[in-house]
Structure formats: structure tokens, C-alpha cells
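Here the structure is laid out as C-alpha cells; the discussion comes afterwards.
What you see is the complex with one protein chain gone and the rest in place.
== subunit A ==
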Amino acid sequence: MPLARSWSVTSLSNLDEWDEEFDLEDAVLFEIAWEVANKVGGIYTVIQTKARLTSEEWGENYFLVGPYTESNVRTQVELIEPTNPALRRTIDKMNASGCKVYFGRWLIEGSPYVVLIDVGFTAWSLDRWKCELWENCGIGVPWFDREANDAVLFGFLTAWLLGEYAAQCEEPPHILAHFHEWLAGLGLMLCRQRQLPVATIFTTHATLLGRYLCAGNVDFYNNLAEFNVDKEAGDRQIYHRYCLERAAARCAHVFTTVSQITAIEAEHLLKRKPDIVTPNGLNVKKFSAMHEFQNLHAQSKNRIQEFVRGHFYGHLDFNLDKTVFLFIAGRYEFSNKGADLFLEALARLNYLLRVNHSDTTVIAFFIMPARTNNFNVETLKGQAVRKQLWDTAQSVKERFGKKLYESLLVGQLPDVSKMLDKEDFTMMKRAIFATQRQCQPPICTHNMLEDSNDPILTCIRRIGLFNSSSDRVKVIFHPEFLSSTSPLLPMDYEEFVRGCHLGVFPSYYEPWGYTPAECTVMGIPSVSTNLSGFGCFMEEHIADPSAYGIYILDRRYRGVDESCNQLTSFLYQFCQQSRRQRIIQRNRTERLSDLLDWRYLGRYYISARHMALAKAFPDTYVYEPHDSTVSGFRYPRPASVPPSPAHSLHSSPHHSEAEDNDEDDERYDEDLEAEKDRRNIRQPFALPHHRLHTNSSNNSQKN
């Protein structure tokens, strides 16, 4: 695959030109999803973060469509009069015929317009609509599946909205409707069935069946082509949902998924190959000061260290400066999220570190919410003991300082042996006595409700990682979301991530994977897999991902044991890095954040939209397939030698605080490297497989 640089300048100008040429003046964009202004799961994050870029592009012609719920509207939406006259007429008309449709601004970045439809208010039409759905598409919906019935109502209402809007426009409008997930998919189907003048896009963020199959411990990826999909869906009692999803994918002008891996999944389970992959982005916060994120890392790390001091009181026999913090976070799906693999790898890592007499200690945090009965006493006590020692030290310091001061006042150098008197020693002895403890530091910070059945705890018991002093790998399971008001670890998730050294996400099923992406934009290296959307995306765009702190585990073509060995070696390599190497790696990781910014990734959405417009309105828009198969740009290897320990492990004589190792300095020039990366990242404009041109001649004929 050629490097992006090979067609930099020309393609860049091409696209700029094309961007101007593409005339969106008379087009409107509706983006329809159940999670618009309604947080249920991950789609909300996608839509909410993407809104800013899209509303910058489409301005007044961009409308999000979602369900109306009173509580959400109260907190997130400001209701206003519709600005667009055609839309105002549409909404008035619908409200006059027994619907409740609201219009407002969603109070998020970019403050886009939202059209919210009260689904429950039109529930009386449900049976009629289900009948119509049955007549036209041969799909029925069981009465007991409330979510699917909501999808029917929502689908018919959105199709009504789009149809009415098309009718209210004076000139034939160019409507573009983008539907997310199966819950909105029915609206798309109806648009096509009613032959509305609407260009449609359907995006699945994961397939229904894929999620079910993976949760059922099926050897999913190896059997992808062999599944009898109808049967699998029917056996799992999701046949009607699956039909809605697959029908929407079938009907859409343009079908997209969020990652390469989900594209393969969709191709086999929904029987349509996505036209384009539209990865999810983030809104990257840029700090004005260079390396501000490194300072934040240091701050947060200190707070985690404080927590660890308390947690391991009485057993603090390891050097906190040589301690590496790993973490895994997410929904508590033991095997889908790869917690099983992580634990197994930790056990192997523990063995490796011990036989090699490493002085590095690893502390692995599991942040996965489970059912608990609040904190357990032992962990709270740990923090109390730490606090007490701190107080003792403070009061001794106070007395010490006073004596020092007095001795200086009389013009004498203090006699060090007299500085601490007997009373001080008693006080300190007492404090030390309180820190003794017989038991091991706890694994779990909370009292678990299902302690004996909990998969993580069961696994830890099996592999025997009990935080004993000989263990080089310690485990802390925090079965609750982090919060800055917690008495234990008073940090929110973002601060916590910043304080860690490495995020480990060896998921088996992860259509996109926001967790490693968040790590990346905060400059924290992470482990992901080639079964996660994020891993695939990074693999495709970076020549040497691990140099940039993106470790990608092969779970697709390897067995569990091999993957586990690979993960162990990643972790072992990471532990061997010097502090300086880690800093360099973090710098590189952080530079990748441009790649995950919506400003870059939003372009995939743009080309999906252009593709759809061209398909639906071939007279107005023309789309030219590009010959090149080059997909976007690719980060080359970092200019200087990567900090990957494979190279430096044995060369550096002492990998302690090798902060100012001159030898390394020569090989690494941060600014130079960053400049090179910046040049590369300017390239995204060359990304789409296809380019689109407005056919201006046709346009003028029409006008």
C-alpha cells in the first residue's frame, strides 16, 4: 500500500475544489436515531459528538429526529418555533392530525435542531400500522416486544414526517435521511416503499445477531460465513428485529457500518456489504500548552498512587515509582470484553516478572460495574490508615520545624540528634503499629452480591493472584463506575485514565470501541484487538502501531492461548520500558488523536452522504468512482527509533530512571517527529474511495 505522501498535494487540492463544488444549498439532511437526545447506549455518544461537525457543514438544513421524552427535553433541549417554513407547515399539519411533534435546539456542542416525536401519543395507530407493515413487507412484530413496537411507531412517524415535508416543499426537495440502527430502520423502509424523494443511508453500529451470537460463546468469526442467519435469529427470538434490520440494510441507498470488522459481520449476517465504513470519532480537546497532557498524567498518577498506598498499607514492599498501572474498563461482559484473556495474561506476566527478578510492579485495575453492597470495610480502613499516617507525619513535622526555628533564633545550628524527642518516637511507633495487618490487601474494593459466582473473582481464585508480597502483579477490582465523590478513589473516569500507564481492552466483540479511542486522545497507550473496530482502524492507518502505543492483539487468526501469549509479551515489553521511553510513547500516542477527531473521521460520513445523494438523485448529483483503492493515509513508522523495548531492552545498561540518557536523546527529536506526523495527517482529504462532483450542467438545465 503506497504511503499517503505519494499523492499528497494534488489530491488535497482536488478535494478542496470538490468540496466547494458540491452544492448543498437546496438539500436538507435529517439524521434519525432512537438515541437523539435520549441516552440509552453508545449511539448517543456518536451522534452527540458528531453533531457539531455536521451542523457546521449543513447549518440550517440539518435536523436530528428522535423520540420525545419529557425528562430528556427538560434537561437537554430548548423548544423553539421551527425555523424552516416547510418544516413548520409539516409539523403543524402532523400535530393537527393527532401526533405530537416538537421542535427545538439540542443543547450540545453545535446546538443542532431536533425534531422530537412523541411515540406514545400515537400508540393508538399501532395496530393499523402493523397491519400495513405486514401487507407491504411481510414482517410482523410480536405484541410483547415493547421496543420493537416502539420501533414500528417511530418508523411510521418518521416516514410520515419525511413524506409530509416533501409534500410541503414548493420545489422538489433533495432530502437526505440518515438512519441509525434497527430501531430507526423501519422509517427507511417506508420511505422506499412509498417512493418518497429521499436519499437514504442506513448505519449499523453492530448487528443484532452478532451481539447475540458472541454473547452465546459461539466461535463467531470462524463460522461467520456458515451461519444460517434466519434460523439463528429465530432461535434467539429476535427474528422480527433481525428482519427489520436486514430489510433496512437492503432498502438503503447507502449502507454503512462503523468498522471494517463490523463490515465483515454485516456482509455475512445482513447479506449486504457496506458501501463505506464510517468510523466513530471524538471531539478532541486541544490544549494550548504543549504536553499539557503529560502534566495531567503526572497529577492523576499521584492520586492513584495515594490510593494504592492506602490500599496496600502494611504491604507496601514495592517501589511506587517503578509501578505500572494497567486498567480495563467497560460493561461487565466477562468474555466479550476480554477480561478472561487479560486475567490469564496477568498470571503469565506475574510469572515472567518473578523469574526475571524484575523490580517492576504491575497493578491492574478492573473498572467494571457489577452488583455490590457498597465498599468493603478493609479498603475503607486502608484509606483511613493512610490518612492517619499522613497526619502523624504532619504533626511531627510541625514540632520539628518549631525546634528548628527556635534553634535558629538563638543563632545555633540545630543538633540533629535532638530534633526528635521521645514523645515523637512514641507517636510514630504507635502509628506504625496501627499499619500492621495480617491479611492480604483486598482484591475487590466492594462487597459483591454474588461473590462466589462472580466471573472475575472466580478467575482470580483459580489463577491465584492474591496480592501477596511475592506477586509482581497485583489486582484491584473496582466494581463500580468511578466518581469524583467516591471516598475511596475520588477521581472521575477521565482523570483515572490519564493517571494510568496502559489501557487493556482485549475484547472479542467490539464493533467500535470508544474506550481505547478515549485513551488515545488522552495520550495513554492501549491494547486492543483486531476484532475491535478501533484496532482494525488503527492497523489500517498506522504502519507500526505499537510504536505509537497502540498494541493490537491478534484474536482473529490465533487461538486463545496464542493470543494470551501475545498479550503477555505486550505487557512484558511495556513493563520493561524506562520512564523516558514511556513518555516518548505517550507523546506519539497523543499525536494520533487527530486521526480520531471528527474533523477527520467526519469525512467518511460526508462521502456516504454524497454517495446516497448521487444514487437517489442521479440527475442532480453525479458520483464518480475513483480508481484508486488507497484508503486514506497511513502513518509511517515514527521517524526516530521507536521506544519499543525490543530495541532498547538490552542496550540500555540500567533501565531505571534513565531520564537524561544522552544516547537516547540523539535518536529522538520530538519536534521533528511531530512535524512529520503533522504533515501526514494533513492528508485525510484523500480518503474516500470515490469522489463526487456536482453535475453543474445538469443542475443548470433544471434551473
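Here is the rule we use: a contact is a pair of C-beta atoms (placed from the backbone, for glycine too) under 8 Å apart; a residue touches a chain by one contact, two chains touch by 3 or more; residues count from 1.
Just so we're on the same page, contacts and distances are computed from a predicted model.
Colleague: Per UniProt, what's the omitted chain called: "E2 ubiquitin-conjugating enzyme", "glycogenin glucosyltransferase", "Nicotinamide-nucleotide adenylyltransferase" or "WD repeat-containing protein 46"?
Modeller: "glycogenin glucosyltransferase"
Colleague: In the whole complex, not just what's shown, which of A:39, A:128 or A:231 touches the removed chain?
Modeller: A:231
Colleague: Which of these, A:52, A:174, A:246 or A:337, touches the one chain of the complex that we don't see?
Modeller: With A:52, A:174, A:246 or A:337 as choices, the missing chain is touched by A:246.
Colleague: Tell me which stretches of subunit A touch the chain missing from the display.
Modeller: 131, 134, 136-145, 189, 192-193, 195, 212, 215-217, 229-231, 233-237, 239-240, 243, 246-247, 250-251, 453
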